[in-house]
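What follows is a set of notes on a single structure, which appears directly below.
Only one protein chain is missing from this complex, and each of the others stays in its spot.
Our next item is subunit A:
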Amino acid sequence: MQFIRPVLHSQVCTSARPSARQFLQKLGKSCSFSLNSSSTRLYSTEFFPINDELYGLTDEQKQLRQTIFQFCQKELAPKAQQIDAENDFKDIKKFWRQCGELGILGVTAPTEYGGLGASYLDHAIVMEEMSRACAAVALSYGAHSNLCVNQIVRHGTDEQKSRYLPKLISGEWIGALAMSEPNAGSDVVSMTMRADKQSDGSYVLNGSKFWITNGPDADVIVVYAKTKPEAGAHGITTFLVERDSPGFSCSRKLDKLGMRGSNTGELVFDGVRVPADRVMGRLDGGVYVLMSGLDIERLLLSAGPLGIMQAACDTAFQYAHIRKAFGQSIGQFQLLQGKMADMYCRLTSGRCYVYSVARALAQGSRQPMDCAGVILKCAEDATQSALDAIQILGGNGYINEYPAGRLLRDAKLYEIGAGTSEVRRLVIGRAINNIYKS
């Protein structure tokens, strides 16, 4: 295969995403004369613009997007390629602290615990912009801020909230949620991890969990286990487990196709004792916590593929207007215009769906059908848009120096995690059946 040497300016590569500060530094030190030098203007339209007017965002939400965009493009985007290559985000603790300072680790948490007390839509905007910069870290962020933090906000006792939320929201602790097991993914309520009640009221957990995002790094984990195995789905209870509990370990970090840098692990619970006051929600009532949490998780995570679609447009559209063939930029050929149009429509319609469901959820209306629908649509569209981005970049799309390949590998996860596309279709189909039930 003939590899085409990159003929573009290095701007199109993943590494250099200059911030305003770096731009000023390039203008020259404290020179007082004009340095708007020539056509070595380094900054073409690196980002495909988002028309916030279309989505009915408030001024605050527009400013929020700006802040998160600037923060993530400066602190995260330059490291995305390396994080993917190394399958590790070495600076995660520092980044978590920075997120803590911005308040984004507890967007939906009450202000008394350090949260922002803001809406699911605000949270989705943060998730989207972070995913645009680095989908893997955004996935870890989503697992921490929604799967863990938000579940504690919704179901924790005051004591549990005071004990766990402040450090999770400040970024000192990393959170995770563990429901899936090696033999229970889609059929999660068939989980076999046991939680046996002891004479002193505490519980002892035995079993293992699999595919747990942040598992290797988490300080606090929301864990689902069977307190009454014979009751099936109605024998599940939710527990809050701390990392240093004896018997708890992360046996291995998984080597994944994509989302590399979002550490995923197998968690082993070998006689882990959990005090009675670490039961979250009603005893044996965990399935409600789990299922309602899944709806919100699906909505929030759907902003992940949204960010990936935006990143695909950012990369591919710019490339199409710089790369020349047959005497003109390739973006002017009809077949590529068509591809870009399709990518644009998937992105924009996806955004409308995500924001609408987020708004409805914020107002208290939770529809499992739409929560499943929004992530089903966005995930499959993101995979398709990532494929299109690779195609637009042509040979360069196939080289790992360019981000398109990573976008595809990252996008694919969203068709699987938080309920596979198949399960999502089941949920929607059954909900429709229900409407017509006589």
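For the reader, a short list of remarks on this structure follows.
In the analysis below, a residue touches a chain if its C-beta (ideal position, glycine included) is under 8 Å from a C-beta of that chain, and two chains touch if they have at least 3 such contacts; residues count from 1.
The rule is simple: contacts and distances are computed from a predicted model.
For the chain that is left out, the UniProt protein name among "Electron transfer flavoprotein subunit beta", "COMM domain-containing protein 1", "Sorting nexin 4" or "Proteasome subunit alpha type" is "Electron transfer flavoprotein subunit beta".
Across A:Pro78, A:Gly103, A:Gly215 or A:Gly331, the single residue that touches the chain missing here is A:Gly103. The chain that is not drawn here is touched, among residues A:Phe47, A:Tyr288 or A:Tyr398, by A:Phe47. Among A:Leu64, A:Val289 or A:Leu361, only A:Leu64 touches the chain that is left out of the view. Checked against the full complex, the candidates A:Ile83, A:Ala118 or A:Met259 give a single residue touching the omitted chain, namely A:Ala118. Of the residues in subunit A, those that touch the hidden partner chain are 20-21, 23-25, 27, 29-41, 43-47, 49, 59-60, 63-64, 66-67, 70-71, 101-104, 107, 111, 116, 118, 122.
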